[in-house]
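Pasting in a structure now, in structure tokens, and then I'll have a few things to ask.
One protein chain is absent from this view; the other protein chains keep their places.
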Amino acid sequence: MKIAVVVRQIPDLIEPLEVDGSGTAFDLGSASFIVNESDDHALEQAILLKEAGGATVSVVALDFGDVDNTLYTAAAKGADRIIKISLAEEMPPPPRAAAALYAEAIKPLAPDLVLVGVQAHDEWDGGVSPFLAAALGLPYVGVICGVKAGAEQGTISVCKEFPGAVMARLNVKLPAVLGIVGAEQPPRYVPVARVRAAMKTARFEEQEAATAASAPPAGSISRLYPPASGSHAEMLAGSESEIAARIAEILAQKGLVK
Amino acid sequence: MSAQDVLVVAEIQRETLSDVTLELLAAARGLASATGGQVVVLVLTADGARHAPALAAADRIVVVDDALLAAYSPEPFMAALQEIVVAEQPRAVLVGATSIGWDLAPLLAARLGAPLVTGGKAIQPDGDGLRVTASFCGGKMLAEIQVAASPAIVMLLPGAYRPATEAGKGELERRQLAASIAEGTVRFDQWVLPAGGDVDITQQEILVAVGRGIQQKDNLELAEELAQTLGGAVCASRPVIDQGWLPATRQVGKSGMTVKPRCFIALGISGAPEHVEGMKDADLILAVNTDAKAPIFDVAHYGVVADVLDLIPALTEAVKRN
Partner (left out) sequence: MPTETKFLGVYGAVWLAVFLVAATALFVRRMIQLIRILALGRKENRLDYFFQRLRTLVSEVLFQSRMLRGEPIINWAHPAIFWGFCAFVVASALLFVGGIAAPWLWLPSAEEIPVLGTVIDLFAVIVLVGLIASSIRRYIIRPPGLQRTTDATIVVSLIALLMVTYLLAEAGGRVAQAMAREVGSPQHGWGQTWLPAGMITARLLAAAGMPDDTIVHLGIAAWWMHAFILLFFLVYLPSSKHMHLLWAPVAVFFAELPYKGMLPPGEEKSGEDAGAEKNPLARFTWRMLLNGYTCAECGRCERVCPMATSGAKLSPRQVIHDVKEFVLHEGTAALRGVPANGQRKEFIGGTVASQAIWGCATCHACVDKCPVRNEHVALIVEMRRKLVEEGQLDGTLQETLLSLQRYGNSQSKSPKKRFDWAKDLPVALKDARKEPVETLWFLGDYAAFHPSSTRVSRLIALLFQAAGLDFGVLGDAEQSAGNDVRRLGEEGLFEMLAEKNMKALGKAEFQRIITTDPHTYHTLKHEYARFGLDKPVLHYTELLDGLLGAGRLTLKRRLEGCAVYHDPCYLGRYNGIYEPPRRIIDALGLRRVEMPRNREDSFCCGAGGGKIWMQEEEGVHERPASLRIKEALEMPGVTHFVVACPKDLGMFQDAVKTAGAEDRLRVADLGELIYEAMELSAEVMEPTT
């Protein structure tokens, strides 16, 4: 089975994101980037399938931010091919437009299965995964929390997450694109020494991005701002025992304490 | 359907109409009354007409009945949805930001070349187009997005609107699925339900919720004691469930349970939107967190900046004394 995985870098929210002068976009120059969590799960799922039964895994990523570190880590985890798409501009296009770039790199791989994280927190115009599927002309299902080989040849069995800790098991005929929210197991830890070893042996294939495809009819952001905290909790202060007593009082007032 | 109508895609899961559908209808009503159009709801399922009474807030209830739609399968659902939208050309298509919605809305947008906005919290007409207030970056950012073209597809966050109460015209229409629509390559096999025999947190009056701030599995005991003293149950946010410290049936949030207890005590929970979605309607919300800027304090009624490991025992004591 040939598997392709898209791995994205997104701004790290550990520091508050700054809005630039125009007030309509992020000031990404000062942001640090980390790998998108659900893409990490997608990669893990691909590696698990490889370990279960001889698949090959190709990883595709846009070349910006700390992507090299992420890609060496992917190589250390067992990715067979790593394709970096170099961008014409410094910053990547919005998610929906990026889907076209990924599609272009993935098409020649003719994969049986494409795994992408189902969401990234910087997507406001739709997740990359379904648009990638549309661009590749492949069937798509998302919010997938586990992939296993299917009963028949050329199929896989997946779990789709629903609220209430409920899951739907679906059978998927390959080729297909899946939007991953979780893998069968949490992403494995790769020791730094192995990533560094991969830095010496792994080779990336670099590709030029397509000349900007016609911009999809997205909307445009007219204003970007942090939410004003409308309501806020009444904060209780004092010593532990004072606060505890106050809370017990509140509970009693509401008739909640028997 | 005219170019002023607003189409809502009803969400049906395991034979039940999801709450979010009624919220979408409310949003649609707000939009349609401004544009002078109708609120149309599309029901894709087998024997969909039985949901009609619940959808009385819509003006037109379009039921597409077909065995192929009995269980969720993206391709026939997509095909049916696309057919309707292409034929009717509404101004906007509203879909819930749910498991099914996340499949259908983007695929529809791709097929139609239509604009798509996710994470919607509020939607208004804006000239010939729409203005959507969208939330992203884990709820830490809001964007005002202008969408010009029609139809525009908007995914609304569950809980962004209150469920519709006003009745609409409620006219029922039945449609057939086009013969050309075939079974998809993604097929429903079965539902996998969480192991039963555990506490049903959606039925509890008092919930003591734990998050990362609990630090160690052993500290769950403290929460258990507090819950017992209050006559409630322990539940948790996703990180705690992911660690395996509590069964999945105790998870509160987007992929867990939605709870509406009389009292919800959030201990060491930051308040990420996926979690808040599951508990924001509780009558009384108390939050304890070491980070004064934690988003949970925007949802809570009362807040304490403290270490939960210190406060829980003190609180249990205080309640016992009363």
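For clarity, chains are labelled A and B in written order, and residue numbers in each chain start from 1.
The criterion applied here is as follows: contacts are C-beta pairs under 8 Å (C-beta built on N, C-alpha and C of every residue); 3 or more make two chains touch, one makes a residue touch a chain.
Please read these numbers as outputs of a predicted model, since none were measured by experiment.
Peer 1: Please provide the labels of all shown chains that the missing chain touches.
Peer 2: By the stated touch criterion, the chain not on view contacts A, B.
Peer 1: Where the complex has a chain not shown, which of A:Arg196, A:His232 or A:Lys254 is the residue touching it?
Peer 2: Reading the full complex, the residue touching the unseen chain is A:Arg196.
Peer 1: Thinking of the whole complex, not just what is shown, which of A:Gly23, A:Gly137, A:Gly154 or A:Pro186 touches the missing chain?
Peer 2: Only one of A:Gly23, A:Gly137, A:Gly154 or A:Pro186 touches the chain omitted from view, namely A:Pro186.
Peer 1: Looking at A:Glu15, A:Glu152 or A:Glu234, which makes contact with the chain not pictured?
Peer 2: A:Glu15
Peer 1: At which residues does subunit B meet the chain that is not included here?
Peer 2: Given the touch definition above, subunit B has residues 216-218, 242-243, 290, 292, 307, 310 touching the missing chain.
Peer 1: Residues on subunit A that touch the omitted chain in the whole complex?
Peer 2: 12, 14-15, 34, 186, 188-197, 200-201
Here, only the chains that are shown with their structure count from here on.
Peer 1: Roughly how many whole angstrom separate the Cα centroids of subunit A and subunit B?
Peer 2: Measuring from centre to centre gives 20 Å for this pair.
Peer 1: Contact residues on subunit B for subunit A in the complex?
Peer 2: Result: residues 13-14, 72-75, 98-99, 102-103, 105-107, 109-111, 113-119, 129-132, 134-149, 152, 184-194, 205-206, 230-231, 242, 248-249, 251, 254-258, 262-263, 283-287, 297-306, 310-311, 314-315, 317-319, 321-322 of subunit B touch subunit A.
Peer 1: Going by the contact rule set out above, which residues of subunit A touch subunit B in the complex?
Peer 2: 11, 13, 16-17, 96, 118-119, 121-127, 129-131, 133-135, 139-143, 157, 159-173, 176, 179, 181, 186, 216-227, 229-237, 240-241, 243-245, 247-252, 254, 256-258
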